[in-house]
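With one protein chain withheld, the remaining protein chains of the complex are depicted in position.
Entry: subunit A
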Amino acid sequence: MEDDNYYISLCKNPIRFEPFSKSNNVFFDDANKQVFAVRCGGAMGVIMKGPEEKVCVSFRMEDRGEIVSIKFSPDKRILAAQRYLKSVEFLNFQEDLTTDQQEYSQACKGRATEIRGFVWSSTNEIVFITTAGLEHYQVIPEKRTLRNLKTLSLQVNWYFWLASSSILLISSGTLGNILHPFQFKQPGVMTRLPKFEADLPAGPKPQKLSLLDRDVTMAVIYDHLYVVVLRHPLNASSGAEIVLYQLQKESPARKTDVLKLDMSGRFAINVVDNLIMVHHQASKTSVIFDIHLDAKSDGYVNYHYPVLSPLGIKPFKLLLPSVNMQAGIDKTEYNCELYSANWIVFQPDIVIDAKLGCLWTLELNLAPLVTMIPDKDKLIQFLLYRTDSKSVILSVCAQMLVPGKQASLQSLAKVYDMLNVTYKQFLDTETQASAGEASIRHVNSKVVIEQSDMFTHVFSVFEDYKDIKYKFVVAVLIEYIRSLNQFNIPVQHYLYELVINILVQNSCFYQLHQFLQYHVLSDSKPLACLMLSLESVYPPAHQLALDMLKRIQTANEEIIEVLLSKQQLLPAIRFIRSVGIVDNAQSRKFLEAALSTNDNMIFYTVFKFFEQRNQRLWANPRFQQGEHCDQYVKQFEALFGSESLMPLQPVQ
């Protein structure tokens, strides 16, 4: 299968737009993920397509010069477009995305200042990034004006805007490696986070811009915000590196991880499912890094190597209208050039081919990875952090038990422990949530594999493959139960039942006995009943069941039933006396059982016992109407004569 060889692919249905040409300009706003095709400066129409739009939205603008940048506000009610170096024009839109075409404009401050770009920081707030700093405006569409909220002076080389976290990163300084993060969390407020300096390669530093915007990006990885810096090697013999700086609230960003690439040249970086995906144009391959996997550390920084050796993206075929109409086929398959020079990547997972007019998102296919990562510990560790990996994890766990591919118990133990760490965290957050604690946090976005999942999808292997040795089956189940216990996770009855059934089927009663003796199998009424049913094949099961019922403490009725069914009348009576439930005991049951022993002495004794109880309770030895004991009284009279009944006490 072709699918088995690639773990990175482009999404099946790319967003199509009119390719870039002389008359058609293409823009991508990565904040809203909208593609704009602008024809002749907008006079011939602007076509916008975003992830929310089923069909393209088109409108016209007056052609007042070439558009440099175009972006909708997050609610698509205001369109901002830049044509000139010193101003940005605005256009109001209705809900149905029609416009009155009446533009209004805002110029930047200062004579020598030029606008490098702008970003929408909230629904109707916009930030101009100029050569001299930041200008924060509120847009008032009704009045067609803007109100300046704040202006900040700063030398700016370039900027990066991460819309999902509302973080603006500004490069400053001669070398460009002084980085200033700004946060726009609440409307109207611009928070300046501590600036930091990105490392530059060692060696003589030319007094020119050394850290370029194409080598810097930002991403959210495992709930933390990182500045991702590509560091080119000084000479071709060594490989490039990617350095991660984790943004901090109170202190400058901290260098936490270094990703070793072992290649040099042009790279593009995406983040997919918390993995850092690095594309290398020259070799047409990609590698992935997972910063949560074990790494070498020098105490400060973790050094990572790719999870797998470099591999290309899965080939993509596009259906295009056929040029050759004579052939009678109206569409032909077109093999897209991967890693093309026309590719531009955007965060987190977007790839655009402007010449082809395609926008893809990148996807990770987990199934091929299973065979590519032979080390099961590493594989499971990797899979646990992926979204939608549950079925793959379960199938890996199941495979580990299949004859011929069986993993060692040590390896299974490690895997189960990994699964159960997450499972425990999940259970803890669940109990906190049910206890009414407001802060329900995701378990590090990890996949949770519960006992029921293991039972239905993994241990079911034992049903499918009858040739697995029972010893292995028991060992695996005990290993899993040990792991659950180690993390204080209550074990479900069905797992016990599985262990017990296997032990019973193989007549390993003594082992079962020992498990119960050490309470490996927790007490429960169903388990006690199961033990009772085993008595015929393994007599000690009777004792085990009774002990268990006693420990459960709420099973007095069951204990009585068990004793009576074994015709152990006197022990049953002793039992009800010892737990103090003589008054409520159903005398009929006892008399019936006593009679069935065919031992008159027993019947006599039991009868007398209840007569005395009646006397004590009601000052009358006769049975109450509701007890339905008439037939036994008759029996008693028939056997021993009515004179043997306890005489009624005269009423005083």
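The criterion applied here is as follows: contacts are C-beta pairs under 8 Å (C-beta built on N, C-alpha and C of every residue); 3 or more make two chains touch, one makes a residue touch a chain; residues count from 1.
Please note the rule applied: contacts and distances are computed from a predicted model.
One chain of the assembly is not displayed; among "D-lactate dehydrogenase (cytochrome)", "Gaa1-domain-containing protein", "TBC1 domain family member 2A-like" or "Vacuolar fusion protein CCZ1 homolog", its UniProt protein name is "Vacuolar fusion protein CCZ1 homolog".
The residue from A:549, A:564, A:585 or A:606 that touches the chain not shown here is A:549.
The residue touching the chain not shown here, chosen from A:23, A:410, A:431 or A:533, is A:410. Contact with the undisplayed chain is limited, among A:109, A:144 or A:513, to A:513.
Listed residues A:308, A:478 or A:646: the one in touch with the omitted chain is A:478. For subunit A, the list of residues touching the undisplayed chain reads 408-410, 413, 471-472, 474-475, 478-479, 481-482, 485-486, 510-511, 513-514, 517-520, 539-540, 542-544, 546-547, 549-551, 559, 570-571, 574-575, 578.
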